[in-house]
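Taking it in order: structure first as structure tokens, then the write-up.
Apart from one protein chain that is not included, each protein chain of the complex appears where it belongs.
Order of writing sets the labels: A, B and C. Residues in every chain begin at 1.
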Amino acid sequence: MQSVALQPVTMKTDRTKLVDSPDFQRNSVLQTTNLSVYYGGHCAVDQVSLTFPKQSVTALIGPSGCGKSTFLRSINRMNDDIDQCRTEGEVFYQGVDLHSPYVNLHEIRKQIGMVFQRPVPFAKSIFKNVAAGPMRDGVKDKKELQRIVEDSLKKAALWEEVKDQLHTSALSLSGGQQQRLCIARALAMQPSVLLLDEPASALDPVSTAKIEELISQLKKDYTIVIVTHNMQQAARISDKVAYFYMGRVIEHGTTEQIFTNPRHDQTAHYINGRIG
Amino acid sequence: MKKRNRITVLAFVLLCTWVVAACSSTKANDSDKGEAKQETEQAAEPIMAVGSSALQPLVEAAAQQYTIQNPGAVINIQGGGSGTGLSKISEGAVDIGNSDVFAEEKEGVDASNLVDHKVAVVGMGPVSHPETGVEDVTTEELIGIFTGEIKNWKELGGVDQEIIVINRAKGSGTRATFEAFALQGKEPMDAQEQDSSGTVRKIVGETPGAISYLAFSYFDQTTTALKVNGVTPDRKSVESNDWEIWAYQHMYTNGEAKGLAKELIDYMLSEDVQETLLPEMDYLPVTGMQVERDAQGTVTKK
Amino acid sequence: MHKELSQKSDYNLQVSPISKGEYMMAKMIKETEHPLYRKSNKMRMERFGKGLTFLSVALAAAITAAILFLVFSKGLSTFIMNDGSVKDFFTGTTWNPAEVNSLGKPIIGALPFLVGSLAVTGISALLSAPLAIGAAIFMSEIAPKTGKRIMQPVIELLVGIPSVVYGFIGLTVVVPFLRDLFPGSGFGIAAGTIVLSVMILPTVTSLALDAIQAVPRSLREASLALGSTRWQMICEVVLKTAKPGLMMAVIFGMARAFGEALAVQMVIGNAAVIPHSLFEPASTLTSILTMGMGYTVMGQIENNALWSLALVLLLMSLFFTITVRMIGKGKSS
């Protein structure tokens, strides 16, 4: 992954008055500035500015309909295909504004992988599911594909369970396995950022635990942004937390600080309501 | 996947080359015939004969025999009805236009430069359901039946059974001839119509009290061929013109017949068609006719 | 291009996240072909794909437009060139285009055919709709597994049987059967209806099946959870939600029946009169069209009159298609 290390300087916006500790900014790889998303007239995401430090898990929490999923989707421009949806502000990734018209959309989505709420395996074999990305990317020779598939499945902690049935249909896997297959499929593109949109909300507790454990492992080499309704999950696996309400970031800081003494009473209410 | 994509492109390219080859090969027909010529000397340009479905079996049988004698000759015969045949030949789109009516009788067909070749004669006669109990009708009775004045077979001395009239399709040559010579030009009543002889034969054979008209080649045991004014419908009575309900089968060419078209028409008038093939198929040889008839229907002794 | 870039983003000091220097740095990065800016051949493939598919749609639409133009131009020429009167056409009951009536206009009364066509289509739809919807319900609710395995080949086979064979069987089985039971020669609207309803059965069944299967599973389970029996669930939930789809299926079947030619021509008797009963020979637009086309000379009044029949057929199928669209759009949005 050829990346030009460009450290954007700390960001100060009048509205949120957040002061980030210096070390977070220095190694943040993804940063949004005044990002707003409008569906026709309705403003779903309002002037959100967040930084996502490298090798860390940032959890986006908030009541449903607060725009956290919309915000997540606008990072790798998945909202582009929804008509009457307008995005303003910038998303800086490695110093490049992803919303500028000159950037290659497909390149962005390769480097910023995404996993959805419900597992979405292709109607293909397990091998072909994971190999679909690289093959489309021009990787031709069999051994190289075999290596990528094995490596991705190992990273997604699925290799042991499927290594001898690689050529059966992916639809025969369980819900949790299918979700990990989707993660493996995203990892096969060698992304540097992973966006997870409530990855475990459609899974049973056992699979959810597996996914959470996998995420905390992936933290070592990927920057992860996860949208979740599950407070315990956020507390367990995230390093930073941002609390969204009505499309705006009310509070944003390290997990300990948010969960022990949140600065805004709104955040406190939400967290106590959910955990208390 | 790359491979999948290549397949769709390949299929598309295959389709284009096929169409291009197809179009080019029509242009290459001349060179094509050139080769065909070396292969078989007499083979001429493939010809197309279109028209009357009544004449089609005869021309097909004759063409089949002709190609056995000189292989390589390609004769395509299509049906489509006398109307199509006449209009196509007058436009010069085909080599031979088959028709069972005179070109002059069809409006809209410019018969000026059409050359008529009468190759056979088709006799037609009224046929009825076997159990009507009537064998012979006079012309007036026939007109009465088809115009709807006579409603029941018992009025003709047959069984008490309602008469069911089945006409032929409005534009067909068979209907035009029957109305002209059997009904003396009277308009038949509005009744059930069928255009194909096979269907008419089946309906008349199975519907008690049904009556219609067919060409001699369609007579069989399932229907009774009625005698008119005591004359039995067969080859002798037509040749002597005692049986007036008959029509020439015309093979029109645009201007003088030439090439394979001429050879085919000459073959049609030759012995092995007029004497052997025609009787087998219940058509009547034109050479045997003792009378001549023109488009207006005036008969002259030959 | 860079000048345009800077104006467009009207670099605004207060809000901008990073200093002006950083911003210029970002733009320079574009010069060094940062991977994110590289134009991939995906764009070319995308344009190729979209172009290819648009070409096929355009081709399909062009062919259709050509056919419609042909039918309209020839169909209208009866009224324009051979000055046939439209009123006669829809009200007259005698059809003899070659002759001219007292006013010097060709006799083109197509009412008998219209009545025949509508009667045959309507009644066959009434006859085959319950059968088809019943089969569709059977295949999706009562015995999905076996139903699909038996009925799917049955449907595919019924579609495959040529209309000539349907007509032939109609002639040898249906007509004699009707002749023995009812007065008349067995030909007529009744025979045409029986043959047609069997012919459109597969079309209506497969479309009804799609409509029923489009009803989400959760609706069925919700209704069953309320303690309703399967039949109540089918009536209240499945049929109600699938109603537009089922209507579409029946109307599409009618459109198909309206256009059927060969089979109907063999059994309906082709009499150019308005039938007084279902068992009298009648005729439909398609039967007269098929029968007469071979015998008429292109360009003549008789031929143009037949094309006007084809035009009426076209307008009727346009009417069917638009009602189908309206039903579909009305309910589903």
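Assume contacts are C-beta pairs under 8 Å (C-beta built on N, C-alpha and C of every residue); 3 or more make two chains touch, one makes a residue touch a chain.
Quick note on the criterion: contacts and distances are computed from a predicted model.
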Undisplayed chain, where the name is taken from the UniProt record, one of "Phosphate transport system permease protein PstA", "Hydrogenase-4 component E", "Sodium:proton antiporter" or "NADH-quinone oxidoreductase subunit H"
"Phosphate transport system permease protein PstA"
So which shown chains sit in contact with the chain we cannot see?
A, B, C
For the chain that's not shown, point to the residue among C:85, C:101 or C:317 touching it.
C:317
Where the complex has a chain not shown, which of B:48, B:111, B:159 or B:291 is the residue touching it?
B:48
When the complex is taken as a whole, what residues of chain C touch the one chain not shown?
42-43, 45-46, 48-50, 52-57, 59-61, 63-68, 70-71, 130-131, 134-135, 137-138, 142, 147, 150-151, 153-154, 156-165, 168-169, 173, 198, 201, 206, 210, 228-232, 234, 252, 255-256, 258-262, 266, 286, 289-290, 293, 310, 313-314, 317-318, 320-322, 324-325
Chain B residues touching the omitted chain (full complex)
1, 4-5, 8, 11-12, 14-15, 18, 22-23, 25-26, 28, 32, 35-36, 46, 48, 53-54, 56-57, 60-61, 64, 67, 74-80, 93, 195-199, 217-218, 220, 280-282
Can you name the residues of chain A that touch the chain not displayed here?
76, 78, 81, 106-110, 113-116, 118, 120, 122-125, 127-128, 132-133, 136-137, 167-169, 182, 185-186, 189
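To be clear about the criterion, only the chains that are shown with their structure count from here on.
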Please identify the chain lying most centrally, where each chain is represented by the average of its Cα atoms.
C
Farthest CA centroid from chain A: chain B
In whole angstrom, how far does the Cα centroid of chain B sit from the Cα centroid of chain C?
37
Between chain A and chain B, what is the gap in Å from one C-alpha centre to the other?
79
Going by residue number, chain C touches two or more other chains at none
Which residues, counting only chain B, touch chain C once they are in their complex?
5, 8, 12, 53, 79-84, 86-87, 106-109, 164, 169-172, 190-195, 199, 202-203, 206-207, 210
Taking the touch rule as given, give the residues of chain C at its contact with chain B in the complex, in rising order.
45, 52, 94, 96, 98, 171-172, 176, 179, 185-187, 266, 269-273, 281, 283, 291-300, 302-303
